[in-house]
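Quick one: the structure is below, questions incoming.
Heads up, one of the protein chains got dropped from this complex, but the rest are sitting where they should.
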Amino acid sequence: MIYSFANDYSEGCHPAILKVLSETNLVQQNGYGDDDYSRSATTIIRDLTASQADVHLIAGGTLTNLVVLSSFLRPFESVISAQTGHIFSNEAGAIEATGHKVEAAVTHDGKLRPKDIEPFLNKVRGYHVVRTRAVYISNSTELGTVYTKQELTELHTFCKANDLILYMDGARLPMALTAPSNDLTLADIAALTDVFYIGGTKCGALLGEAVVISNPELKQDFKYHLKQRGALTAKGRVMGIQFDCLLRNNLIFDLADHANRMAEKLSKAFAEMKYPLLIESDTNQVFPVLPNQMVKHMQDDYGCLLWNIIDEDHSAVRFITSWATPEEVVEKFISTLKEMQ
Amino acid sequence: MIYSFANDYSEGCHPAILKVLSETNLVQQNGYGDDDYSRSATTIIRDLTASQADVHLIAGGTLTNLVVLSSFLRPFESVISAQTGHIFSNEAGAIEATGHKVEAAVTHDGKLRPKDIEPFLNKVRGYHVVRTRAVYISNSTELGTVYTKQELTELHTFCKANDLILYMDGARLPMALTAPSNDLTLADIAALTDVFYIGGTKCGALLGEAVVISNPELKQDFKYHLKQRGALTAKGRVMGIQFDCLLRNNLIFDLADHANRMAEKLSKAFAEMKYPLLIESDTNQVFPVLPNQMVKHMQDDYGCLLWNIIDEDHSAVRFITSWATPEEVVEKFISTLKEMQ
Amino acid sequence: MIYSFANDYSEGCHPAILKVLSETNLVQQNGYGDDDYSRSATTIIRDLTASQADVHLIAGGTLTNLVVLSSFLRPFESVISAQTGHIFSNEAGAIEATGHKVEAAVTHDGKLRPKDIEPFLNKVRGYHVVRTRAVYISNSTELGTVYTKQELTELHTFCKANDLILYMDGARLPMALTAPSNDLTLADIAALTDVFYIGGTKCGALLGEAVVISNPELKQDFKYHLKQRGALTAKGRVMGIQFDCLLRNNLIFDLADHANRMAEKLSKAFAEMKYPLLIESDTNQVFPVLPNQMVKHMQDDYGCLLWNIIDEDHSAVRFITSWATPEEVVEKFISTLKEMQ
Partner (left out) sequence: MIYSFANDYSEGCHPAILKVLSETNLVQQNGYGDDDYSRSATTIIRDLTASQADVHLIAGGTLTNLVVLSSFLRPFESVISAQTGHIFSNEAGAIEATGHKVEAAVTHDGKLRPKDIEPFLNKVRGYHVVRTRAVYISNSTELGTVYTKQELTELHTFCKANDLILYMDGARLPMALTAPSNDLTLADIAALTDVFYIGGTKCGALLGEAVVISNPELKQDFKYHLKQRGALTAKGRVMGIQFDCLLRNNLIFDLADHANRMAEKLSKAFAEMKYPLLIESDTNQVFPVLPNQMVKHMQDDYGCLLWNIIDEDHSAVRFITSWATPEEVVEKFISTLKEMQ
């Protein structure tokens, strides 16, 4: 195989991280997130978000989602997600395993809007049904779309008015914030959500997600929750170093921007060749609808993910680019595609 | 501070790991443990254990314990542990959070023997009480002691006779297997337990524990459990590389042996100076009983953990050495101690 | 208020039960279901089902559903229900609180068929998603519809072929089995499901549901699950007496038949008056679409449940009859309706 576009975690990490890991390797540090590098990463995030947020570094997205949501929901409270949301469709019941129902709204573009949530709040049966208490969104979404500042502000206002916690899964937040259509900043996000995370795993780290808690009520006792769910890493330095490194000089955003631009090249190529896209994404995921035969020919040399069966002869396929995707590979792939046509 | 003996995860990882991380950094690999390095680590572990065990790599000990135990216990089944066992005394209720009672037996040396477990099996009240179904042991224990082959064989026989699953927490298994008094091999352990893990975090890795499942019934569907608990790492390569590296040419055992020898130097020094030890440990943890004043003087330069208050003037203190503890630091510390006396 | 049709648990119990409760009141009995009356009820149910089923009596439907489902599902396994199913829409997340996802299929009549379940089995992502392991159906359904023998046989065959447990919620099973369109017997149901329950609460008892377990694998250790979930009643005699009484001489079916006939009278009256029904039910629930003004006028004298808003001027309303609904009240209500028109 020449190159796999199947996901954005096929490579290791940005080399700058490996350098710092080596340089600091024998410096003794406290465990459990109380190390110099985690503290430095926290300082940078507080600067970037213009907030006094609490920051915790966690080894993985599903683990992050389940710790965050189970930490503040009471037993009878639920979280609402788009039907395409990672916690509903892709985490093997991780949230339910902590005792909470995930309610799902059908949306065309993976984004939740107040009108999608409203029907879940008007439950007439009171204590016979779960109470919707948290709103889970992902930015960029699982379909590659991003929230505008106006959309997030409307959600924020709606959540405040209805006593709902707003949580943003940011596994691909750097890609969202560098998308052409984006008009949000990290400071906006910290101000408009109660808690969100900045994904490291898919944006240049070996592993690690940085949870950022703005809402003071959610800050308390969070380390107990981390410990209890197995999410308190002994050598917190491992993630501290990575985020410290990625967040300095906007490295993480440069990496995300590269991934987005590689995906844009793919999108343009598919458009030129008149292949429709399942959804307009302006981040690092591209969903062209291709003839099955083409997909089949391609797969010896290039990996991708079968997304949807469209009809007998066509499928929607997902291509993902990453910080590590070489531009020349993208170009070679496009040439091959054109030859196939 | 000159050096902290407070725990064995204060430094990074063995440099050989960083080298391989760098060399393989841009090689694309499958996610979720299906990478070349994880497969290679599995092959080595199968060789070392002379078994066809399943191997899964997990980012942390508490996460490992909760996934393993919750994966096979039915809701009304409990696990028994020594009262000093990590799952009972040190994991913020992680096992209970998955719905299971941890029963605790009082033992003097942190080890469980059939006679400690027996009273928990003879419950006369049937379905009014939990059914003890799993036995949790740690080797080396939280008190630094190790199991002999005869002790483990007796436990194995007892567990088989009583339909109990035997699970060994091996956060410090390499130290146990290189202890002077040890007569067990990895193959013995795979044969005498249903499931155990080889700790990486405390033995030269950045993070990671290798779960080894011998019992065929426990193998099935384990990845579902990993995923649901947030323990399925996207870039499984990160732990695959570390275990592949640590397990080649017995590196992990050389590192553990070093830690043990450094601790032995400390033990001998305390003995020479007539300070009693709380417990005879022959691995990398030492528990001297020291005058409070000495502890106080020492703590500016050397970190350690207050373990127990013995009387008004004396405390038991825990010193831990690691693969990274420099021999000259140990010697300097001993000189300082002698001067203090 | 003259009479409430809001639900079928507004009255006490059939007088025959009170008589036996009084007669046996001071006879000492064992606790926890090991009393003479519970044993007798079990014998009758084994006769009626022509099976060696295990029988357990539980104080309530939600409690029954959560004990049954959590007793055999492994942590990553889910149950599928119609979107109108009680466990999905009406139990405050009771199943999720035991750690399991409830997946929901949209159906027009509250019944599940193999084609509704199939899409949930063809999950391509393996351990990234829950595994559907149980099928929850209710008979009669929450919309008053009933399963035919052919439908249940097809479900049974489909479940066997796909290693799915089939569980029937029988809160209103006596009404289903006495519906005009029914062609199932209790013996059929025991043979075609793995576990089901016969509802007492809505069919003449003070409280109590009789769980009937045909599948031998599900029988084991069930009392542990009952105890752990708080569903093992100390004075099991209370429910034993009720089921013993209700199941003798088909009393429970006579009571259900009465409820069905009262509902049929209502249905016919609405039809005569040209009010459409939301769904064709032939059990004790009737869902007419009525002008809002009529509903409003009616509600001082007769209780009913607002089910759905149809348009600005019309609503679907639910009327329920019970074993205790007097025929003259039904007739008086119909007269009133006709006068309103």
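A, B and C are the chain letters, set down in written order, and residue numbers restart from 1 in every chain.
To be clear about the criterion, contacts are C-beta pairs under 8 Å (C-beta built on N, C-alpha and C of every residue); 3 or more make two chains touch, one makes a residue touch a chain.
Predicted model only: the values in this text are computed from it and were never measured.
Across C:I44, C:L63 or C:L121, the single residue that touches the chain missing here is C:L63. Note on the undisplayed chain: of the listed residues C:H56, C:H156 or C:K227, the one touching it is C:K227.
For the options B:Y3, B:Y37 or B:F76, the residue in contact with the chain missing from this view is B:F76. Within the complete assembly, residues 75-76, 78, 89-93, 96-102, 124-125, 127-130, 306 of chain B touch the chain that is not shown. Mapped onto chain A, the interface with the missing chain covers residues 70-71, 74-76, 98-99, 126-128, 131, 221, 223-228, 232.
Residue positions on chain C in contact with the hidden chain: 3-4, 7, 9-13, 15, 18, 21-22, 24-31, 59-67, 91-94, 97, 201-202, 206-207, 224, 227-235, 237-238, 324, in rising order.
Here, only the chains that are shown with their structure count from here on.
The chain closest to the protein's centre is A, with centres computed as averages of CA atoms. Once the centre of each chain is set as its mean CA position, chain A and chain C turn out to be 42 Å apart.
We define each chain's centre as the mean of its Cα atoms; on that basis chain A and chain B are separated by 33 Å. The distance from the centre of chain B to the centre of chain C, each centre being the mean of the chain's C-alpha atoms, comes to 51 Å. Shared interface positions of chain C, i.e. residues touching 2 or more other chains, are given as 75-76, 98-99, 127-128.
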